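Only one protein chain is missing from this complex, and each of the others stays in its spot.
Every chain is named by a letter (A, B and C) in the order it is written, and numbering of its residues begins at 1.
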Amino acid sequence: MALTGVTRPGHIQLRVLDLEESVEFYTNVLGLVETGRDTQGRVYFKTFEERDHHSFIIREAPEAGMDFIGFKVLNEATLDLLETGERVRFTLPTGHEMELFATKTILGNPLGDFNPKPYNPGLDHGISPVRFDHALLYGPNVNDALALLTDVLGFHLTEYVTLPETDIKGALWLACSNKAHDLAFVEHPEPGRFHHVAFLMESWERVLRAADIMSTYDVTVDIGPTRHGITRGGTIYAWDPSGNRFETFQGGLAPYPDWGPIRWDWSGLGEGGGLDVAKRVLHETFLTVLT
Amino acid sequence: MALTGVTRPGHIQLRVLDLEESVEFYTNVLGLVETGRDTQGRVYFKTFEERDHHSFIIREAPEAGMDFIGFKVLNEATLDLLETGERVRFTLPTGHEMELFATKTILGNPLGDFNPKPYNPGLDHGISPVRFDHALLYGPNVNDALALLTDVLGFHLTEYVTLPETDIKGALWLACSNKAHDLAFVEHPEPGRFHHVAFLMESWERVLRAADIMSTYDVTVDIGPTRHGITRGGTIYAWDPSGNRFETFQGGLAPYPDWGPIRWDWSGLGEGGGLDVAKRVLHETFLTVLT
Amino acid sequence: MALTGVTRPGHIQLRVLDLEESVEFYTNVLGLVETGRDTQGRVYFKTFEERDHHSFIIREAPEAGMDFIGFKVLNEATLDLLETGERVRFTLPTGHEMELFATKTILGNPLGDFNPKPYNPGLDHGISPVRFDHALLYGPNVNDALALLTDVLGFHLTEYVTLPETDIKGALWLACSNKAHDLAFVEHPEPGRFHHVAFLMESWERVLRAADIMSTYDVTVDIGPTRHGITRGGTIYAWDPSGNRFETFQGGLAPYPDWGPIRWDWSGLGEGGGLDVAKRVLHETFLTVLT
Partner (left out) sequence: MALTGVTRPGHIQLRVLDLEESVEFYTNVLGLVETGRDTQGRVYFKTFEERDHHSFIIREAPEAGMDFIGFKVLNEATLDLLETGERVRFTLPTGHEMELFATKTILGNPLGDFNPKPYNPGLDHGISPVRFDHALLYGPNVNDALALLTDVLGFHLTEYVTLPETDIKGALWLACSNKAHDLAFVEHPEPGRFHHVAFLMESWERVLRAADIMSTYDVTVDIGPTRHGITRGGTIYAWDPSGNRFETFQGGLAPYPDWGPIRWDWSGLGEGGGLDVAKRVLHETFLTVLT
């Protein structure tokens, strides 16, 4: 009980166009730590603070995008309970590959777990997010994904946007914790499309520092710094060298399952500041630029 | 699954020496919203942002201290599963009254749950915390409480301090979510003693603003502003007019059950900065001033 | 010596289209304090913290824009030294009216000047800037204005932008203190045009709070939140109900006269992040939307 079943986004695998350029970017600009490479040429990363062996994986491919997202479940018993048996990888109705895993190699972090010191220069290497936080995926049948994630996997819906002139949910924010969201979807005709991977920043000031670093290293910014009305988090959307969008996200609500979702209509997403509190427009790139 | 069973601290009831003085304090200095009074003379409060009818209750009594702490469980089925049946109130091995509840009147907040605006002047009334966050309790048998809370109620131990020259856990931080803690204990010979109730602040800058407000309204500060090494949260400890300690807490780690606890020894609590990163001393009041 | 002669921007007078709508805006959204009205129908404001009777004046007129900007000089002797004699109002080569004044009624502020408390709710009323900080003016002959302001009035040039393919200064930031700037100009064919009046915010977090308030009260944002590379200050540009641009500005460099100016070329202003560190574009509105 309490925090059990599916507990957190554990990793995400993205395709990049040039592996070494991307390793350089994710290591020195975003400030992730490379933790290994495998025989398929995949490169594994974690944030400085994360303890698991990896939370972010890249592989070289002709097209950018997401291969799959993995969620940590509490233990092996959870997998049995979910009747997933051996099969821990499945395809969401939106066309995205999702996997559940119970164990992963623990690396810990340099702060250690005994009388840890509060500071380490590694905390200031590059943008240096706290953790892999969530992802936003685009695809069809988001309401089927909603049913699966809430009924079978125990997520709760924290916020949603209805499509224009309808009561149909067209964008969904879901949590398996008391985070503002652990996974989000936007209805889109093409299956399996990827909008962004988000990394958590410790504060709004660290989001500005991220902007400074993006500027210094010529990272193209999409939206922000601003606040999302939805989730109420501070944010910058920017693109990695392959065109995969990433977010430096901060703060936000900490909703519980019993709260029920916050509802936005289509104008709330745009002019209502759901996407961008400051500008209050539905930036066209939000709906159209995907990998 | 995901966030289920016991989900969060739902309310805490404190005894105050002068009711109206305390109402004034909690309303105008701390910035809570009074939501009702009952026939026993108890006064109910919530933060501006909270949606439940109340998270904080005071009653007048000759001695300050805590009457009980209540935790929200996901639903009535959880209570059945816990075999608590009708009996939702029990005494922890530390001598504290704890209750579990499944439902409470929902008031919502003035931001609303449809296309909410990001700002309301109520967010700036007094110290204005985001939510009731956690409590720290002093009493005997904290390891028995640990067993009960983890084995029966599904909490996970996030950090602990061992007693001098031993491996015995003498101070415990527990979470039923991915917060740094939802409830904490320190071993103490007298049962049922109360150390502090904590309210969440949005940022370190809001903690400084809390200090400014405390100063302006002559609130006595115990420790802070500083950071706790344990939980890594920003903090001020101060006393309400009855001598009940409260905390304005900010940030902190977001641990998951599989991380395993961070371990501190007694010197880590003091000179190691577990209590106070800046000063690195075991402030005597931490161990001795209770209600 | 030290800080003498011309010391600070003391006030600015803007034309607004609807006086009462503007009073409402500047009082409740920006959070200025109305301090008086005169027989010409002008309304005077100061920030909560400012001590002078006013720093911001509005009058109703058919067209928005700036009437004049006033700078405080240390004392009457300064006016004599400047040989301005009776004549303290003059026209800059850019077509803007500027006046110098030595004395103004002192109102003080509610914090007082004896054992002041650190907090007052007035500090949180609306956006609540610290002070009127600077203005940016558009007009011809900015290099003549530069000569006048530096040679006669003792300003120093802190940063400048050269026009495309030339070494000619086309945008100037000038200080009469160790602020990032007290007055700025952009070369423009029409004389006397007004780009923005800036109000100082205490922190980057207060800039985000300003964005929240702008969003809540439907204030149209032009640029930001972001950082200017030029001055290095945090910023939002937005428009008042009459179309006059205002800025909520924060931080920034604190240059001294001997540093010499920081130099930007035209691409530095745009792609180099001089205007907008995050986006690194020369927003078209920056050059074209004036009052």
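Keep in mind that, in the parts below, a residue touches a chain if its C-beta (ideal position, glycine included) is under 8 Å from a C-beta of that chain, and two chains touch if they have at least 3 such contacts.
Everything numeric here is computed off the predicted structure, so don't read it as measured data.
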Residue among B:N115, B:T226, B:N244 or B:T291 that touches the chain left out of view: B:T226
Residue, one of C:F25, C:W173, C:W204 or C:F286, that touches the chain absent here: C:W204
Among C:V23, C:L107, C:L153 or C:V281, the residue in touch with the chain that has been omitted: C:L153
Contact set of chain A toward the excluded chain (per top definition): 117-121, 124-125, 203, 205, 209, 211-213, 215-216
Missing-partner contacts on chain B, residue numbers: 204-205, 208, 211-212, 214-215, 221, 224-227, 229, 234, 236, 273, 277-280
Missing-partner contacts on chain C, residue numbers: 1-8, 51, 72, 74-75, 78, 81, 113-118, 130-131, 153-156, 175-179, 202-204, 227, 229, 232, 251, 254, 256-265, 267-268, 272-274, 277
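Just so it is clear, only the chains that are shown with their structure count from here on.
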Chain B against chain A, contact positions shared by both copies (same if over half, else different): same
Between chain C and chain A, distance of the C-alpha-averaged centres to the nearest whole Å: 40
Averaged-CA centre spacing for the pair chain C and chain B, given as whole angstrom: 45
Distance from the mean Cα position of chain B to that of chain A, given in whole angstrom: 30
Overlap residues in chain A, where contacts from two or more other chains coincide: 204, 227, 229, 273, 277
